[in-house]
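The complex is shown incomplete by one protein chain, all other protein chains being positioned as in the whole.
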């Protein structure tokens, strides 16, 4: 059994990790870390866990945890993992960080967008970006995984094959994303109260959301060129789910403008054998409800002949493929387990 | 592998059955029956099933299905199962009926409350009421299971121990129940449109809901006396979940009026070893979110000293413990499997 | 023009008061009081008010406000109004208190249920309970109005006529109430976050909610006898709305058990000429959506012949008739205006 510890187990992503790991056959959770609930039974924080988890919350002490755990998940605010990480920890255990601390390769970009000093830039180089469908082999060989963000997972997977195949003009990429409220975390803020988010829709972080450089960096690798794009997140009144609608101009290749067959072929070439990516049938748009509670990414596209653009769409459950599910998928790769172990839940509907 | 067929696989309860059975290790679904979608791929009806189910919908033909299936689930409107059932079917296969056709032992009561003629009263006697926590042994020996309704499962399990122990006065029982909209089915009716049910709450079927006699019959068995009670269902804007709030006057026993210890003891005596019933800690009220997606029933109570009443509360997921999950639990009993096989999903939150 | 000041203008009830008073032809708001937002533009707190309200939030200073205002509304937590009120204020202005400070005539009951010392018991006697349909004449002659709570308004109006007419047995009254989340206020608490309240239903304050004695006191006046009852509030995922479902045993009078005609007659006798009470047609259950945004109370009942009970149902918008609308109705009475002035909005649907 793999001994797993969770730093930040009482946030929404941490709670989802606990749910997935409790059902994972090869894993045992030995540490439910929490800043706010130390000493309380975990089920008092998440009462779905009553009679399922019998453990009290422990402090967020990564050094101590490293002595006991085979893998540590950090589901904590930006900066915390970097502030705690050290060589001793990495020599003893593997770390899957769900925060942004090790996602960006350029520390200056991190410090600019997040507005904080990076506390452990020396580990950035060895960290592997934990998008399993893209970096599967690198993940297997790593000790430190930078688990991608929710918006970024959905955005990158939706756009990657077409950027890589050169079918769209990277300069024209616009991503309009819609997220459920759990993406905002469990902090008690007026703006996330039921009566504020219910019956409402708004954009936020316009032209400045922190997930932008992460998407740009990965798509730059895909395209082999610098990608600068527009990314606009929106809040919609659902618990879970991210829907990405992305726009780009089609780009002519040697044989002219790409048609729907070429675009579909590019998606199939990238994802044809992927367990968790479903390329939908022609004409079917992804919907967040069809992936809820699961690790799936549903993807499709439509060509707008009138404007020469392709509209790409992707849907995930932000807490699963966008956070905890992907973290478990990474753990499975790190430990040589079946990649889908513990992640085979069928989407829940309705 | 148990070969299972579903008559009525395209309603919400049928869809949930498909989800649970697809994840069940000992079962294979060989028949997705449907009245409306014959010939269509099942995943075209429920796109969460894309790349998971590869089968077309077949007709609702129980005779033919009986030749192939070890167990037939009927998730169909009242009257349909009774109209199709016959000796040949029952000699070849086991039947778990999710409709009300075989729940009431008195055919006159059925015909009065449902307003239809019972087509197969000859099978009522042998049908076992499929409330596993109460009729476990009878279920194991049966071929025909009358799977309880959603309101009734939650109501009966919440009240049963106190009625049985004689701690409450059966003449004073009032049940106020709140249900998510999936309980109304997938039929296209104006009253169930999003804009009609959203941001709304209403009672319906007041003083005449069809689940009333089913609750009364079971509690009469528990109490050893005829029970007549008030039952009021309400519609609330959630997809899943039933919350029952039940009221009754405490009844003095030989040692005076029962206190909270005696009431708790009665619940523990009935459910102490039950896998799917959680008696919550004192002061904690059941909430539908803590059981969502799972087969759990969460139960608790509070004593109102001022009025001499006990307020009993129970919460279930109407599609799981209130329909498909309980049907699978019944199947497990029928086939001698572990009772929780395929039902161990941890409640999903948020 | 009546000059009105609002102490606590930035909570949900205060915000609704501002909305109603801005549209009221005879009133001018001269003071938007707030503890948390002093100095900020009111529209920065409630952006629906952009280009409608051009005023900064002022402190919650009742003494100073009394010099300027004809009427002061206090939409503040329990205890605050009582702690600020004094003879000078009452000599200069009229006060409509939306908190519980002056609703209960017995100060001991107040102190027991609210767990705080009453700071101004000397004003309790002169305060009039501001349920306009019951105390219209007393309100007209008063200077200090105790505006009823949301649950209590709906509960009392639903039950009052039958208790008064002696048609139900007061000892058997059970009130099961369901409330939208705005009733919990705008405070940043985890339990009221979108992801906690959405897709959920729960009871709370079982056998101990503070609105209980207020309902009991008023129904005791109606029945001419002490009434002790069970009251259970529930939280449902809607912004606005309270639905009350109340149960009681019918009580025989000189001419036997009351039938539906007598019950309807009792309601009509009490409310036949009321502008804001709608007795629905037979068989139609009140729904919160049909009163949303309006000052209406929709009421109906059903007789359960089998149990000898009557089920009474009432629906209001908790922020209008349950708080700010009723406060404006009280103000209209206090100043001799048309009672419906500023309250004639038609319910918004959907």
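Brief remarks follow.
For clarity, chains are labelled A, B and C in written order, and residue numbers in each chain start from 1.
By definition in this document, a contact is a pair of C-beta atoms (placed from the backbone, for glycine too) under 8 Å apart; a residue touches a chain by one contact, two chains touch by 3 or more.
What you are looking at is a predicted structure, and each value in this text was computed from that prediction instead of being measured.
The chain that is not drawn here is touched, among residues A:1, A:201, A:225 or A:252, by A:201.
Within the entire complex, the positions of chain C that touch the omitted partner chain are 12, 15, 19, 22-23, 46-52, 182, 199, 239-240, 278, 280, 284, 287, 289-294, 298, 344-350. Residues of chain B that touch the chain left out of view are 12, 181-182, 186, 188-190, 192-199, 237-239. Take chain A: the residues that touch the chain left off the picture are 174, 176, 178, 195-196, 198-204, 206-207, 228-230, 232, 234, 236-241, 243, 245, 247, 285-289, 292, 302-307, 309, 311, 313, 315, 350.
Please note the rule applied: only the chains that are shown with their structure count from here on.
Summed over C-beta pairs in contact, the chain pair with the top total is B-C. Separating the centre of chain A from that of chain C, both taken as means of CA atoms, is a distance of 46 Å. Chain B and chain C, compared by their mean Cα positions, are separated by 38 Å. With centres set at the average Cα position, the gap from chain A to chain B is 37 Å. Contacts with at least two other chains are made by residues 199, 239-240, 287, 289, 292, 350 of chain B.
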